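The other protein chains are all here in position, but one chain of the complex has been omitted.
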Amino acid sequence: MGSTAATSGAKLETLDRVVIRFAGDSGDGMQLAGTQFTATTALVGNDLATFPDYPAEIRAPAGTLPGVSGFQINFSSEDIFTPGDAPDVLVAMNPAALKVNLRDLKPGATIIANVDGFRENDLAKAGYQTNPLEDGSLAGFQVIPVEMTRLTRTALKETGLPQRTADRCKNFFALGLMYSLYSRPMEPTLRWIEKRFARNPEIARANQLALKAGYAYGEASELFPSHYVVPPARLEPGTYRNISGNSALALGLVAATQKAGGRMVLGAYPITPASDVLHELSQLKNFGVVTFQAEDEIGAIGAALGASFAGSIGVTVTSGPGMALKTEFLNLAVMVELPLVVVDIQRAGPSTGMPTKTEQADLFLALFGRPSDSPCIVLAARSPADCFETAYEAVRLAVRHMTPVVLLSDLSIGAGAEPWRLPRIEDLPDIPVEFRTDPDGFLPYARDPRTLARPWAIPGTPGLEHRVGGLEKSDGAGHVSYDPLNHERMTRLRTEKIARVAEDIPPAEPFGDDDARLLVLGWGGTYGAIAGAVRRARAEGRRVAHVHLRYLSPFPGNLGEILDRFDRVLLPENNLGQLALVVQGRFARPVIPLNKVQGRPFREQEILERILELA
Amino acid sequence: MGSTAATSGAKLETLDRVVIRFAGDSGDGMQLAGTQFTATTALVGNDLATFPDYPAEIRAPAGTLPGVSGFQINFSSEDIFTPGDAPDVLVAMNPAALKVNLRDLKPGATIIANVDGFRENDLAKAGYQTNPLEDGSLAGFQVIPVEMTRLTRTALKETGLPQRTADRCKNFFALGLMYSLYSRPMEPTLRWIEKRFARNPEIARANQLALKAGYAYGEASELFPSHYVVPPARLEPGTYRNISGNSALALGLVAATQKAGGRMVLGAYPITPASDVLHELSQLKNFGVVTFQAEDEIGAIGAALGASFAGSIGVTVTSGPGMALKTEFLNLAVMVELPLVVVDIQRAGPSTGMPTKTEQADLFLALFGRPSDSPCIVLAARSPADCFETAYEAVRLAVRHMTPVVLLSDLSIGAGAEPWRLPRIEDLPDIPVEFRTDPDGFLPYARDPRTLARPWAIPGTPGLEHRVGGLEKSDGAGHVSYDPLNHERMTRLRTEKIARVAEDIPPAEPFGDDDARLLVLGWGGTYGAIAGAVRRARAEGRRVAHVHLRYLSPFPGNLGEILDRFDRVLLPENNLGQLALVVQGRFARPVIPLNKVQGRPFREQEILERILELA
Amino acid sequence: MTTQAALELTRKDFVTDQEVRWCPGCGDYAVLAAVQQVFPELGIPRENFVVVSGIGCSSRFPYYVNTYGFHTIHGRAPAVATGVKLANPELSVWIATGDGDALSIGGNHLIHLMRRNVDVKILLFNNRIYGLTKGQYSPTSELGKKTKSSPYGSVDRPFNPIGLALGAGATFVARTVDVFAPHIKEVLRQAAEHRGTAYVEVLQNCNIYNDGAWEPYREKELRDDNLVLLRNGEPLVFGRERRRGIRLGSPYAPEVVELGEGRSEAGLLVHDEAGPLAYAMTLAEMQGPDLPLPVGVFRKVSEPVFDRDVHGQIAEVTALKGRGDLAKLLYSGDLWEIS
Partner (left out) sequence: MTTQAALELTRKDFVTDQEVRWCPGCGDYAVLAAVQQVFPELGIPRENFVVVSGIGCSSRFPYYVNTYGFHTIHGRAPAVATGVKLANPELSVWIATGDGDALSIGGNHLIHLMRRNVDVKILLFNNRIYGLTKGQYSPTSELGKKTKSSPYGSVDRPFNPIGLALGAGATFVARTVDVFAPHIKEVLRQAAEHRGTAYVEVLQNCNIYNDGAWEPYREKELRDDNLVLLRNGEPLVFGRERRRGIRLGSPYAPEVVELGEGRSEAGLLVHDEAGPLAYAMTLAEMQGPDLPLPVGVFRKVSEPVFDRDVHGQIAEVTALKGRGDLAKLLYSGDLWEIS
């Protein structure tokens, strides 16, 4: 952290990492301010991660606590793994936004408040008796009151816009101010406004004026003695794009479909937070993607499975309550051994739970939530950009091993975003699809000797007419069979087929110290917090290693051996210990669970503290 | 085993245990012969266990392999735990019955065949090229050919009945023959026939004649040099009744409802092998039982839960595929904390699987098959008669702990039967039900300090109007809450509530040798085979103990401590190791799984062999 | 069931302390207000009401009505409501549901509820959109509708919600409009009185994701010309000055005729709530631009009521066999003694 003079005359300090949260009423345009700040920050070359925090209600009454909408960005000159533990800076457009977010702030954090939003009735709506900006209750923070509404109106006077319209521009004022404080250029946003509001040049101009006014205010005002610089990060060379997990997941599915040379049929029923994937794919009709909004989640997976039977890549996407409904069809998919990708964007449960909050507690359901012995592949994505690769891998494995694959993502990585280094199309792994065409010696349940996969023989192929179904099938011929020994053989074959997938996936690779005695084991969306915590612990001289599992069924072949190398295994999860039970069950050795079930991800700090106790 | 002269002049041998299987075409009346033999055997004072083996098809073509229907009875002067490993005697009415059952027989077993059923086209239908009774292929067995059809016709000549009608009586001929061979009285069956065919005295008489003819043939024919006696067993004093698991389960539910002084609402959708419970309860309308045949399994559990909300004991009963559909509602039941009993009569899966075959592979589903952390009580019945107690206990725990309870039974114990020592009504445990009525200080999610159960406050009670639902609720008040710490608190409370049930259930009690180093751990329908095997191993001088779990969630509080006492834990299951994974996961110690997935229960022998290897 | 306490209830007794969380301007508010006004008039004690819902904006309803309430899971309210009635047929059970909740995921339970004629009242908030999940098309959305999940226009033919109910054998079928306060209250009252399932489709505006979907029927100036009010025993007359009527041109072909100036109402279709199903279907098929949209009670017929008959049968069997004796039940069949 260095410091020099800014152009504005203010002190210019260099920081290596900053967490900012924009917060206001749903109507205040905070998501927009946040995404613009993100885009510009990416162009400046920082590593970053973001997370939007929408209200649970569609349109809660303006100014109330449930109506608060937030957007957090963590940006840095170093590697970044999460949207950040606790904000350094809160931009609060009204008292409700202050109240909701206050407890998350870092001690001593800066609060930039739009004082014009703190009128008496605003305070009342948020349940404040007195004005927190004035009553001394924020003593532990650095409060900077800014008359954003008034200043925006002044700046926009010349436009002659009605006041209500002008007031809507104040998010750009706030954005401009932050650009100034963190030394970011305005140009990308000015250009974006122009394009976005091309059909409405008046509004475009007003937003640009507000942005510039905010920036100018930041430069000129004595309220900001320090300005900051966060230098570019050393990211791997390549072309980057900022992406949310749900978008990355959709693109991963499309990329795999294209590589497989086929058609994807997505059966889906809207549900928060998975609907975005449906929306995204519905746009891509010219990419061999058929989207089907079914009458319910059962119809959705049924159609996906029917499509797989007919030779498409069947996909369905949902979240907890919808996943619950897919149980019976997933069980059928295991029996008929067809490729199928079932995506579960996990949210806080059980039952309806907290639909707009995150959790990673559907692991049990994915692994065990079917009648009888019913094995399938289970994968989990670890970060927004990783959703691309994991989705791609899900399709590859489903097709190669003729099996349903459950892909677990979660709300935090699905809605969160980070820079994604774009792969080169030609570097994507091949996904060879071979439909059986030769009637000679065709048996629907004959198996590939290596993978144990059965042939994919699709309707329309002469001579391969055959029947599949949920009744037990005779090995090879696939006729209905009640033979006791056949049932045992088939049950074991289904299990062995999934076990053998371990030969087709990379071994687990611990990151960190070879001689560590503590391993932190994780899966899914805890990746960022664990990776960050492990780096910080090592920076503090602790010896610790990290394994993060993408493959949960089957586990990587070397997992047992890796576990054996460590005295202690710490297993942080956003549930009450689901992987912990499975690892103990599988390897009959104890692990140390660390659980958080609050509808939000771990903070690095929470994991770090436990590591420091154990390593 | 002693031997003396029978009245018939034949040698009279004393046996301590015999397994007989009656087998014929579905139309041959084998179930009837079997149940009559059972009833008489019970009256004679043997311990016994039975199992019917129906064909999968409703009415497969007569004489074909899929059309074979069987009934097995194991009876003894000692304690009996299972319907028996391998039959000592097979009564085969046709070639298909012989073919299907042959491989199950004990080496050297007796085959009593109705030669009249072995005509050329009968053989063809069963796929025999030559007559097995004559071609020497049965050399390893003792084959006794009897012209049952002809002898029956002769005996019935005087009745003047048409031949087809007369032929239908040949099952009674076979039964009479077996009564003679095993020294059982004909009177109970003669009386039963009279009652059963009261409206059709001609048929009654014909059946009685056939029975007597079979008996006489057994006494007179030189074909049977030996007759047998199986002396009465030393059973606990009391009143006994032979009962199937599904009937016992229905009665257990009714008894608990009556004891609780309430109404039961059963929501069910027919499914093999659970429909019997629905049928049974549908008869009992004068016992406070409402049965509702819903449109599907989701509607069934939904209605049961609605009934629980309104103050009834909500029950639903199903099997694998139906259980899969109840996932989402069960998750809601966990959230709203209402009493609910969900019965799963397990059958072979996955998917439609083998609906008429047994398995115990829905344990994962019961324990883990719901989104998020979603704990509930899981119980398993161990034998036909135990279904009564376990069902009773399910209701008691559901009501006391305000939670859904999953009760696992399976096809083998549901359809199997054994003598049941009837409880005295006054000995049944109390099931106190206290509906909240006092509005003072009422909070829907306030908790009993001991059990953590919330109050049961039912519609119709003035002043307690409140709303429940699937969204996360604030501790105490039960308002919708997105508060992070509240969610963690509630998640842990739900878990703790179930954990505390351990204080309300008996500790696990090992049977067998105190100083054993091998423990056989089991659950559910493997009880009979394990108990038998353990007794046999001990009889052979091995030191071994047995714990059989009724409580699978939570485990009995002392289970960990018990496991610690043994070097080795053998865990036989009719699945690929589900409880094994859970025990390892819970106690982080290895167990030795023994798995059989053939749609039929273990034989004692299979478990015994493994015990002998390990103890 | 009418007690003194019940008769003294007022609107306020049915208001909860929970803040109502619908978007400002949402049509759901008006329906809530109507329900809170009608419930106290029904002579039913407050504690005997149960409001059951699924999931959706409209399914938040129970939280705002100070009775017993159960916010269940998506589409399953009819199942839970049936269970409530089976447990206690004395309760007055109401379902609040949306076009997605009832007609998409919940379609099966809905048609079976109506088939059985369980004594439950259904308020179906039809806004032709999935509100809570932020705007996807629903089974009542029109062909070609562009939504988040149909960016190029929906190719899903919609249901006719009235037609579906009629096909399923519903015994009480009605339609009303969120903002048409006197009408909605009148329909609710009739639904409450009906013995059996009462199905009430409410045309509801979602001003966020599907604003204006029902404009011709909601706007005061347009309404009279676009709606025909069904009144039992009265001819089908509509229009601002009630100058237009509906008659059958040929069998099954309703058409508009101008009235007044000598042309009487003779020959017009006269509404019969208990008429043949096919007649109700003619009404269900009526819609713009050529015909006005009917609102009111399409059909109201008396049929066996499921929950009543279930309990009736129990009473009968009990009368016949006597109240079940547990000891006798257990100690039945072939018994034997071991001593």
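To keep things simple, chains are lettered A, B and C as they appear, and every chain counts its residues starting from 1.
The criterion applied here is as follows: contacts are C-beta pairs under 8 Å (C-beta built on N, C-alpha and C of every residue); 3 or more make two chains touch, one makes a residue touch a chain.
Small disclaimer: the values here were computed from a predicted structure and weren't measured.
A.B. asks: For the chain that does not appear here, which of the shown chains does it touch in the whole complex?
C.D. replies: Computed over the complete complex, the missing chain touches A, B, C.
A.B. asks: Of the listed residues A:V19, A:L305, A:V378 or A:A508, which contacts the missing chain in the full complex?
C.D. replies: A:L305
A.B. asks: Decide which residue listed in A:A86, A:V468 or A:L493 touches the omitted chain of the complex.
C.D. replies: Residue touching the absent chain, from the options given: A:V468.
A.B. asks: Of A:V265, A:I345 or A:L363, which one is in contact with the hidden chain?
C.D. replies: A:V265
A.B. asks: Which listed residue, C:D13, C:E285 or C:D334, touches the chain dropped from view?
C.D. replies: C:E285
A.B. asks: On subunit B, what residues meet the omitted chain?
C.D. replies: Residues of subunit B in contact with the hidden chain: 57-62, 64, 66, 268-272, 275, 278-279, 282-283, 285, 291, 293, 295-297, 321, 351-352.
A.B. asks: If the missing chain were put back, which residues of subunit A would it touch?
C.D. replies: Contact residues on subunit A toward the absent chain are 39, 42-43, 45, 188, 235-243, 251, 254-255, 258, 263, 265, 267, 284-288, 290, 292, 294-296, 298-312, 314, 328-329, 332, 336, 421-423, 425, 458-471, 479-480.
A.B. asks: With the missing chain put back, which residues of subunit C would touch it? List them for me.
C.D. replies: Contact residues on subunit C toward the absent chain are 104-108, 111-112, 115-117, 139, 143, 152-153, 155-160, 163-169, 248, 251-253, 275-279, 281-282, 284-285, 303-304, 306, 309-310, 312-313, 316-317.
By our rule, only the chains that are shown with their structure count from here on.
A.B. asks: Taking the mean of the CA coordinates per chain, how far is subunit B from subunit C in Å?
C.D. replies: Centre separation, subunit B to subunit C: 45 Å.
A.B. asks: Distance-wise, how many Å sit between the C-alpha centres of subunit A and subunit C, to the nearest whole number?
C.D. replies: Distance between chain centres, rounded to whole Å: 40 Å.
A.B. asks: Starting from the mean Cα coordinates of subunit A and subunit B, work out the distance between those two points in Å.
C.D. replies: 47
A.B. asks: Enumerate the residues of subunit C that touch no fewer than two other chains.
C.D. replies: Only 55, 71, 73 qualify.
A.B. asks: Among all residues of subunit A, which ones touch two or more of the remaining chains?
C.D. replies: Residue numbers touching two or more other chains: 66, 321, 351-352.
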